[in-house]
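Notes to accompany the following structure.
Only a single protein chain was left out; the remaining protein chains are all shown in position.
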Amino acid sequence: MTAPTETPVEAGRLSTRQLSWQRRRQALARGWAEFRRHRSGMVGLGIMVAFVLVALCAPLLASADGLSVTKATGGVLESPSGKFWLGTDESGRSVLTLLIWGSRISLLVGLLATVISMVIGTLIGLLSGYFTGWAGSILYRFTEWFLVIPFLPLAIILATVLGRSLFNIALVIGITTWPSTALLIRSQTLSIKERPYLERARVLGAGRAHQIGRHILPNVMPMVFANTTLTVAAAILSETTLSFLGLGDPTRVSWGTMLDSAYSVGAMTTGSWWFFLPPGLCVVAVVLAFTLIGRALEEVLDPRLRGR
Amino acid sequence: MLLASLAPALSLGTPTSPAAAADKVTFTVAMTNEVDSFNPFLGIEAESFEMWALMYDYMITYSMDDMSPEPGLATSWDTSEDGLTWTFHIRDGINWSDGEPLTAKDIAYTYNRILDGGPESATWGSYLKGVTSVTAPDDTTVVLKTAKPNAVLPLLPIPIVPEHIWKDVSEKDVKTYGNEPEGGQPVVGSGPFRLVEGKAGGDTYRFEANPDYWQGTPHIDEVVYRVYKSEDPAIAALKKGEVDFAEGISPIQVDALQGQPGITAINGNSPGFDEIAFNTGSVDVKTGKPIGDPNPAMLDPKFRYALGFALDRDKLIETVYQGAGEPGSTIIPPAYSHWRWEPPEDVAFSFDLDRAGELLDEAGYKLGSDGLRTQPDGSPLGTLRLAARSDSDMDASLNTMNYFKEWLAELGIQARVDTYESSKLTDVILEGTFDMFQWGWYVEPDPQSMLSYMTCDQRGNWSDSWYCNKEYDKLFDKQSITVDRDKRAEIVKKMQEMLYVDAPYLVTAYNTIGEAVRSDRFACLRPQPDPGGIWLFQYGAYNYINMRPASEASECAGDKSASQATEAGESGGVSTGVLVGGGIVLLALLGAGGVVMMRRRSTTDDRE
Partner (left out) sequence: MSMVVAGEAPATEVTPRSGGRGKSYPRYVGGKVLGSLGSLAFMLVVNFFLFRVLPGDPARTLGRGRFTTPEQLAEFNRTHGLDQPLVEQFFTFLRNTFTGDLGVSIKYNVPVSELMLDRMWPTLLLVGTSTILSTVIGIWMGIHQAWKRDSFLDRSTTGTALTLYSMPEWWLGLVLIAVFSVGIGPIPGIFPTGGLDSGAVGQSAIEHGLDVAWHLVLPVFTLTLAYLAEYSLIMRASVLDELGEDYLTTARAKGLRDIQVRNNHAVRNAMLPATTVIALNLGFVVSGAITIETVFSIPGLGLLSTEALQTPDYWVLQGTFLFASGAVIFANLAANLLYGLLDPRVRS
């Protein structure tokens, strides 16, 4: 853990808040300085920012009409040309347009799934680490049970049960990835709980909610943050895989659904490389970016990992 | 390293290509679905029907031209005056593959097993509906008695199984009886081929020619089916010559394959159609009370008919079906010319939004001040729910509805597209919580089944439009006892006209099935229906018996509809040098990934 946050609370309430705010800002600045020294992390950040910009500016880069099959202007699986830089799909839509708009859905699902996974994982991790009695051990068992469920079979079944929508896909990924977060948060909580300042807070009569909310949560947050970026990477990969297996939202274009269409119309055998290479490369780039950021963050936060 | 270790497999792994097996002619077919059972009383997948056609014979088969009934094991048949007794005269001198004679007794035995009910009746029971008894007074005569005249007869596409084998399979055991080869012994049958290797759900099925087949020994020695999980690897295998035939391929692939040397690809007409169906009034079948929530306009035939002019069927064929298929009209596809009704000019739908608008105005669905149409009582029409199927190979469903939504918008009708898995949509249809949906039917050579789906009795069962019209039902009952084919066709046409105008279905397209054959290896395949039909997965085993290796193509040169041999195309040749080159390229590709990891500054704390 980073050193500054470990200093015991000394002064009065108001100044504590100011003090800790200041400390956190300093810690953040130090962290950023540390992060900037990780070249691979910075490369990842650069790639991620580029994709996020593309996703946000999608309406400026390509008209949304390009997504409509009924308004398609190109021929079936046309190869790249001056008009269609990355060729067309089986309905005559520009692959580049699909790619740009697809980035929105892929990133959105990735983020949404991560939020779900993080909320559940952090909550259960915190509680199971904080409460040592039966409640804690039940939560721990619960986490363990979910951890052994084979991810893909469960995701496929849940996607079928819940139906095929954007949110459901995110939900499925979210509820199948939370246990590893929960375990991580739990072990962090366990070690923070034993620190002297928390004991002092307990002696001073701080309630459980106060202890968890004011002391433990802020301390596990950096780790949650690092874990989040890795979870985004896993979630985007999962979205792609589920969509490829035909479980994605059929009314929206994501990189995964593009690959599904490419596979089902036989882009490989008809030699339509422009249909199945770009979406895959985008997935690799974005997932790699998030992984690099996550690894760099972990190293920043945990000096033990340095040099990995 | 990995590649190198496997290199020895190279030289030995390839003799398996069909070209190397010079002594035997093997015809290899790529399929994308497995056989669900070789037991003809259990399977329901199209692939299984194809297998039975190779293994067994039928008393009556279908013609190649239009799938009308033709002699099979029965050489001829006659009907009694009252139409209640059918007598079939069975060919003599046919043997089962184990040497036992095939007689009328086997036929009677097979039919009686079905008549007894139980699992056997599930698939075949409908063909023997109304049949009270089947007997074999001697080895060459089968007599069928019916309670009332049955118009579907003599159509009996039931595989005949050997009594001396099946009598040991009890009614209870039949549900788990696989009918698969055991101990190297082929399954006992009488058809042109014998199943020597294969299991339900397996990925390879192998058949050997029956040298004593009564229609003549097939010109190929073996038929092998290989299951690929998707179309793409199947096509690649065809291109490389690992298989000789690919079935159920997309129009895009047919297009791409047409330019390939040694391959001939077609979009064959398939007897099926796609439709947009309306919820014409979902009810609880027991009480007759309405259930679900269809928009009231759906219940109005005038509204439905008007929308028939808001469908640009040509555009759908061109874009949604990638150019393969025919614009749809009635529920009997063109292949069944005997039964089909052609809508006359003044009734027939065309893409004419003005006409649609006029018809809607006349019916009371006028444009409101906001540019949207209203119900006849002046209240807003509301948003229509268009249900599309979202299974991954169902893009046509979603795209059809997307187009329809836009055409409806031009008429001043709001709509939205909802997507469901096929299995889920079935539930939605039964609950009646929809306005329209897109689906399709496969139509059998006899119109009986298809026509029955539109009767009142089928609501809550196979009817998906909830259509109910007493007049129609009367005609249905009448045609099912009209044994005279021409008279029956009159009624069947009248029924189609009724459906066309009442419009529970708007038929959008007649499907095609893409097929491709290595025409440098095999020839003499005839389409069914002829012309314009498909080569394999037909009714009957005609092509398996009559097709020939390309070298013997001259034998069928006189037959204009049969496929001809073409110049040789590429085949899967292997060279080790190429393999090594490929490995290097792959490694280079992966190495390029390393570029992502840019030079890192070494971290400060050197912990060593």
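Letters A and B mark the chains in the order given here, with residues in each chain numbered from 1 onward.
Everything below uses one rule, namely that a residue touches a chain if its C-beta (ideal position, glycine included) is under 8 Å from a C-beta of that chain, and two chains touch if they have at least 3 such contacts.
It should be emphasised that the depicted structure is a prediction, and the values quoted were computed from it without experimental measurement.
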Per the definition of touch given earlier, which of B:R113, B:R206, B:R385 or B:R548 contacts the omitted chain? B:R206
Touching the hidden chain, out of A:L96, A:L139 or A:L237, is A:L237
Sole touch to the unshown chain from B:S63, B:T123, B:Q260 or B:T433: residue B:T123
Sole residue of B:S80, B:N95, B:S133 or B:T176 that reaches the chain not shown, by the stated touch rule: B:T176
Across the whole complex, list the residues on subunit A that are touched by the chain not included here. 141, 144-145, 147-154, 156-158, 160-161, 163, 176-177, 180, 183-184, 187, 191, 230, 233-234, 237-238, 240-241, 244-245, 259, 263, 268-269, 271, 273, 276-277, 280, 283-284, 287-288, 291-292, 294-295, 298, 304-305, 307-308
Residue ranges of subunit B at the interface with the undisplayed chain: 1-3, 6, 9-10, 12-18, 21, 24, 26, 28, 34, 36-37, 39, 42, 44, 119, 121-123, 125-126, 175-176, 178, 199-204, 206, 222, 224, 226-230, 232-234, 236-237, 239-240, 242, 421-424, 426-427, 441-442, 449, 452, 461-462, 572-575, 578-579, 581-582, 585-586, 590-591, 593-597, 599-600, 602, 607-608
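Note that in this section only the chains that are shown with their structure count from here on.
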Nearest whole angstrom, what separates the Cα centre of subunit A from the Cα centre of subunit B? 44
In the complex, subunit B touches subunit A at residues 230-232, 235-236, 239, 249-250, 252-253, 255-256, 319-320, 322, 390-393, 395, 398-399, 402-403, 406, 417, 419-421, 424, 596-601, 603, 605, 607
Subunit A residues touching subunit B in their complex are 37-40, 43, 68-70, 72, 76-77, 90-92, 160, 163-164, 245-246, 250-251, 260-261, 263-270, 288, 292, 303, 306-307
